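Shown here: the complex without one of its protein chains, the others still in place.
When the chains are written out, they are named A, B, C and D in that same order, and each has its own residue count from 1.
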């Protein structure tokens, strides 16, 4: 396979080991750990979808959660109204894909008229809020801010089984999104991030490309939303909120923007830290103020790892390479 | 008579009260090398902006290959075969030098909106990119981020990118400003070869010796309007041009 | 589970975030309640009671995750909490899945013991339908056939409080003539209040929680001069503080430390003051009630924590609480309880609710809204 | 007619309040280009500091001064140690300020509790005037006056002194401003802190209006402030002022004529304005 050719043996081996470890973990873990890791997988996809936007097109979407939340709601509404079986699940997936690409299209048409990063951030913030408000008021269907619990197809009910589904979902989405950013279109998106005007003068219709990027991100996010809905068997308007979008931003920044895989690391780190902090409350009363520590994590990440974990790693590798090179030169002299 | 490639008709644009370009009508034949000269602020760059579609004229029309392109977007004009470089360096600063040129190449080759094919699969594209980098003397800098290049190197990159577009008409806005003396001849060489391939070139430049060796015709623009047009030698002896533009020759340019 | 080890109770509530004060009160109340109900031994039928507290952070996903941890890892015998209805909603299903009892306190949304109910759900706290019934009762007792307007935030909370009131008022022969729903964060209530003033009801029922309250604007626009009485459910002490313009108002309350007159409350007030140097509040009383309910049931089963045995014991069970006797209705496991008609009187720190009348539990029992086909 | 006048005055007062809440952000976001999610927290700290000192000393004026000072100090702290590292990097700004927001909001809960704290208006601003059928609340008139004074004062400060100019230049080319001999870091710190202090003042004046302050008040007001700055046009202080008044009046009108839309009116307006005029209603072009 082409994909494998591009990786060196070491990476391949490491990935293999990781996969094996991940496959056997559920058989040695408690349910809450399994749930936590499943959640990490799903939010990693959500984070990657955000990275496509933020890292590869430079577009800060503060309404990104609307795709994610919609995915969860669509799944919930479908399961509640049409039965909780796999056919309905398939329907929910299709409807989510259509809905997200449509929503992304509309969002793109409104946002991509020019006006800069901050204006785009604010418009998307507003759009996200509008959708959240609609969900909140459409109580007959969404049950408003109380949230919507729902039953899920039996195949997903087993938590260990679902862990594997989530893992497979993550792997598939990683491969697909990686292909996307390595595609010619993905490259153009990077160009647009750097300098939109210049890309136009190379003959790229930047608004079309950005629309494609937004749609891919939206669909990926929506699919992650479905999975998240199934994991929790619950959807509520928080999933559509700015806070939920900011979670994605946090995940990508912790992992490293524009690195794609960063989101996986970021998701693992952020969720693990939060979980750990919540567990610590029985250790010492200071951890009842876990929010203080959680907030401090944001600050520390930005201050000391502005490039995130993956960025830090890349930098370390680069440094090692340059050092090697200089040594080689010195020896040569 | 050769085919007219670019024609402007009474082209004008005003910024408030200031007419930056004022009723310019020019007509450029295919394959010709034209240089536009004029004092600072004469409106040369603005004229380029109008032709390439960055600005919309307040008056007048632009024809490219016989069609009226006045209402078309820059992208559409590029697709018709127009390529331009910028006076203030304008590259993708956080992408590598190689990627900068490759992207230009990809645009030219019209790869299309492929979203799941690896970009590295397009072999011929990669080879051609290497060639261009070689040509503009940036081969050893190909893995540097464009933003890490020195000013002169960025100018070369800028030139490389438009060359990769292989346009029918090439609009170059002071491509050699800030380029070191020893590299200017190489650039002149590149331009010569490009012209030989049949590309129509319009150049804005202040280096007189370079202009004279390259151009088939000169157009002098002063205060937004065309002053004279014609053979390089003749025009550069025109007293008005001497006064408005060239000055008294206090500095002796070293001859090339 | 284990019949000899300690009895494990999971306490799951908001201990951080916006609802942290509710969670905090409930936690204190619950622990005091255990102490009261076990006479300080913290033992039932020879088994120690152990409470493991978890923070939902008022985020439903987190509530779920923490609930799973309690049920799966800590193997608790039952869960009490949470404060947010949304948190509660997200974990209803887990109670069914793990077949453990969820004793809801103080989340108040109707549907928890209504359409979304399952047989593992009990609620010691009152629900919003009981509030609505109490309010309707107070209004129509004072003025039969009264015309009423409501003013509530345009949010799930506001709607959830007003919806049952519509029915409750109609049942008692009142006439709801106007509903106003300002945005929850509004700082300018003028338009809404003016519209109510023009509709000229006898009463305006105000439902508000949050810092940006309408009290002073209600007074500024002189509703009383137009013959409109303002009424509401007196809230917790912190919120009472903002109600000083409302002294003299008649309304109802769920609990205020000096309102109920019974030995349980006397014990609570005394011990709470001793321990925390402050009087207990609404959710403290709720927490205590939940603890008494749990201990009473365990005593009935003789320390048996088997869920079926507990359900058996709890159904229809009567138990003490700081607001008097309550019992779990068989059909929906909702605790039926008395509320209080009060008048706000001058106080040094905040207006003090003064008891006018105990509203009997049966008078304000909410309609049963559990689906007929639900498994009991 | 009475209703019209009542709504007009209330709308104006709301506008003034919104402006007081947003003016700080207008400087920090509009002028300096920092997407500042600590705004709501600074607002809270202003409100709580005010209530704290006001109840302690019984002096309204001292309370206001204290809130300005405390939040100014917080602003200096935030800028010097955190925000100064992330100029020009919007996502990093969002995260670092978000982190500070989480921490400092929780600290508010730690120090003052999560429940609302009550506060009364000072006796000399507590009354109402009745003219015909119109009730005019003195405190609202006070807000209108303070809002106008601040708008004018800061407008003059930004335009007649070098501050505005240096910041505008520094946002674009901090290195060159330095190379021209100006300590741009100091300017940034002080201007950020001044913006913070304005947010604090907003919080301090908000509390007596609604009668209490609570730890959740920050977030909502922050969103409102963002809306105002964006609608008014980034970088235009007067635009923010105009935007605030516009929002205030619109709020009153919507509440009267279409109350069911009140919840979404503000964000919808913002989306609409930006979709058709990305530079905002009154602003210059949005940069970057």
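One rule holds in what follows: contacts are C-beta pairs under 8 Å (C-beta built on N, C-alpha and C of every residue); 3 or more make two chains touch, one makes a residue touch a chain.
Going forward, contacts and distances are computed from a predicted model.
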Open item on the list: According to UniProt, what is the chain that's been left out of this complex called? Choose from "Branched-chain amino acid transport system ATP-binding protein", "Hydrogenase maturation factor", "Phosphoribosylformylglycinamidine synthase subunit PurS" or "Acyl-CoA dehydrogenase".
Closed with: "Branched-chain amino acid transport system ATP-binding protein"
TODO: Indicate each shown chain that the hidden chain touches within the full complex.
DONE: A, B, D
Task: Touch with the omitted chain, as defined above, among D:57, D:130, D:172 or D:260 - done: D:172
Task: Selected residue (touches chain absent from view) among B:10, B:25, B:67 or B:150 - done: B:150
- [ ] May I ask which residue of D:103, D:144, D:184 or D:197 touches the chain that does not appear here?
- [x] D:184
Task: On chain A, residues whose C-beta touches the chain left out of the figure - done: 318-319, 322
Task: Absent-chain interface as seen on chain D, which is shown - done: 162, 165-166, 168-169, 172-173, 175-185, 287
Open item on the list: Take the complete complex as the reference. Which residues in chain B touch the chain that isn't displayed?
Closed with: 15, 38-42, 44-46, 87-89, 141, 148-153, 156, 173-174, 177-183, 185, 206, 208, 244-248, 250-254, 256
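Heads up, the rule we're going with is that only the chains that are shown with their structure count from here on.
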TODO: Skim through the chains and flag the pair connected by the most C-beta pairs in contact.
DONE: A-D
Open item on the list: Taking each chain's centre as the mean of its CA atoms, which one is most distant from chain A?
Closed with: B
Task: Interchain centroid distance [CA atoms averaged], chain B/chain D, Å - done: 49
Open item on the list: Can you compute the centre-to-centre distance for chain A and chain D, using the mean CA position of each chain? Integer Å is fine.
Closed with: 33
Open item on the list: So the centre of each chain is just the mean of its C-alpha atoms; given that, what is the distance between chain A and chain B in Å?
Closed with: 43
- [ ] Would you please write down the residue numbers of chain B that are in contact with two or more other chains?
- [x] none
Task: Per-residue overlap in chain C, given as positions that touch at least 2 other chains - done: 16-17
Open item on the list: Which label fits the chain touch graph of this model best, line, ring, star, complete or other?
Closed with: other
Open item on the list: I'd like to see which chains touch which, written out pair by pair.
Closed with: A-B, A-C, A-D, C-D
Open item on the list: Please output the residues of chain C touching chain D within their complex, sorted ascending.
Closed with: 16-21, 154, 180-188, 190-192, 194-195, 210-213, 215-216, 220-222, 236, 238-239, 241-242, 244, 350
Open item on the list: List the residues on chain C that touch chain A in their complex, please.
Closed with: 15-17, 52-55, 57, 59-62, 64-66, 68-69, 72-73, 85-86, 89-90, 92-93, 109, 111, 116, 155-157, 159-160
- [ ] Provide the residue numbers of chain D that touch chain C in the complex, in ascending order.
- [x] 3, 6-7, 10-11, 13-14, 17, 106, 109, 113-118, 120, 128, 135, 137, 206, 209-217, 220, 251-252, 255-256, 259-260, 262-263
